[in-house]
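Certain chains of the assembly are absent from this excerpt, and the rest are unmoved.
In order of appearance the chains are A and B, and numbering begins at 1 in each one.
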Amino acid sequence: MSYIEAVELVGIAAFAVCGAMPAIDKGADVFGVLFLAVVTALGGGVIRDMMLGYLPPRMFTSYTYILVALITSFIVFLDAYKRRESYEHHKAKLDSIANVFDALGLAVFTVSGVNMSIEQCGMEKPLLLVLLGMTTGVGGGMLRDVLTNTMPAVLRKRIYAIASMSGALLYYVMLRLELNEVLSTLAAMGLIFALRILATVYKWNLPKVKL
Amino acid sequence: MSYIEAVELVGIAAFAVCGAMPAIDKGADVFGVLFLAVVTALGGGVIRDMMLGYLPPRMFTSYTYILVALITSFIVFLDAYKRRESYEHHKAKLDSIANVFDALGLAVFTVSGVNMSIEQCGMEKPLLLVLLGMTTGVGGGMLRDVLTNTMPAVLRKRIYAIASMSGALLYYVMLRLELNEVLSTLAAMGLIFALRILATVYKWNLPKVKL
């Protein structure tokens, strides 16, 4: 398992949480919850590999990836099931926990997306790398939102795609300057995570036509 | 036409029915009905081929496949059109017929999905084969549900993905044991079909957080 694949496991656990919770909200049974969690956690990587022509997608061949997604989401289900009497009561708190995991998953998958796109296509096409990084970052959540008939986070949440692209660009520039890979990974992930959390906490608003 | 391609025609006819009926329900015109039927019937195979890197997808090059989907869904449309006065009246009966065709399509495409994944990737990665079999089985219906803004069957229906994966695994194990291919196909399809019908008839319930 490469360095970046190990980092991805954190993103998979984080996105599994973000996939399990809306499935529970929509009234899916335990297998529906696990299914949506796996799609959310592995979806971004599958889309990235389909776009890179790395076929079949690597997510489908790794027991580790899928087991991490299954175990994480099963724990989320069990916890919710235990406190199902008071589930609605904790809703607001659960949503803000999910938002933190979502920021973490976005950060991890954006960076791993750029990293694996470089592996396949080299360093010469920064536009491609940034776009594929963002696609990897937002892809899993987008599949989840489409499957649950929800307006996708990328259209709904404050500076979602922008946070992802900023981090992808920072990661690319740092690698280009031949800075340390671990440092670059941490800096880019930190930027994405911080932008998303700050945007949520301070309710950063961007212009809209309809308020 | 190979043995498994001939079997697939049954699945295409079954899924064409399952695509035509919700399009009629949503008020689509005759071409919308045919379009959704074709997407439902061919979608799973297209997604499978895209994931296997078998490009362009084989569904796009076969007049037989597309004609079977078109003719089947046109018959469904004609029949519904003839009895449009009493359409709502027969709704419950029609839904349970659609459910049987859906179980049949799921059974056929899961097995053909495993079969064609073996052709491309060999027998050494059972996880990949089972996941691609399930993706092929649920893919067409998932596209249909997403296009008609419906919660996907795989999240909504009793043991949908589980039935598909059980059959995929049984098929793999039987082939691994070098049992007869036709027997393995029939056994795996029978298992998927039976699990889905039994789950519907006996309303098997799995734990949910929200009841």
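Keep this in mind: a contact is a pair of C-beta atoms (placed from the backbone, for glycine too) under 8 Å apart; a residue touches a chain by one contact, two chains touch by 3 or more.
Since the model is a prediction, treat every value here as computed from it, not as a measurement.
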Fill in the total copies of the single sequence across the complete complex, 2 being in place.
-> 3
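Rule of thumb we're sticking to: only the chains that are shown with their structure count from here on.
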Computed distance of Cα centres, chain B from chain A, in Å = 29
Touching chain B in the complex, chain A uses residues 23-32, 35-36, 46, 50, 53, 55-57, 60-63, 66, 77, 80-81, 84, 87, 146-149
Spell out the part of chain B that touches chain A in their complex, as residue ranges.
-> 50-53, 117, 120-121, 125, 127-128, 131-132, 142, 146, 149-152, 154-156, 158-159, 161-162, 205-210
